[in-house]
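My structure is below; once you've seen it, I'll send some questions.
The complex is shown incomplete by one protein chain, all other protein chains being positioned as in the whole.
Coming up: chain A.
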Amino acid sequence: MIVRIMGEGQWTVADSHFAELNKLDDELLAEMETGDRDGFRRTLCALLDEVRRCGAPLADDALEPSELILPSPDATLDEVRAMLSDNGLIPG
């Protein structure tokens, strides 16, 4: 599966790694919903590190749609919340 980290690029991640990624992803969502900023920052970094660790980076010129997308490492909880709101990532 191809995962994009916004602002960084894409990684091909084998399905076998998804159990761990899923766990972190769910944690991230829960922290976002409860407004736990510290927890959100910590989990986001852990999730991104995990993708970078277990994934193989895709060439920059490769044109592959990403199946999963992760916020950029410096994204704040509010930004991610805004991204997931009705307006989405691209306004309009």
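Simple rule for what comes next: contacts are C-beta pairs under 8 Å (C-beta built on N, C-alpha and C of every residue); 3 or more make two chains touch, one makes a residue touch a chain; residues count from 1.
Just so it is clear, contacts and distances are computed from a predicted model.
*Asks:* Choose one: "Aromatic-ring-hydroxylating dioxygenase subunit beta", "PspA/IM30 family protein", "Sulfate transport system permease protein CysT" or "ABC transporter, membrane protein". The correct choice is the protein name in UniProt for the chain not shown.
*Replies:* The record for the missing subunit names the protein "PspA/IM30 family protein".
*Asks:* For chain A, which residues touch the unseen chain?
*Replies:* Within chain A, the residues touching the omitted chain are 3, 18, 21-22, 25-26, 28-29, 32, 65-71, 80, 83-84, 88-90, 92.
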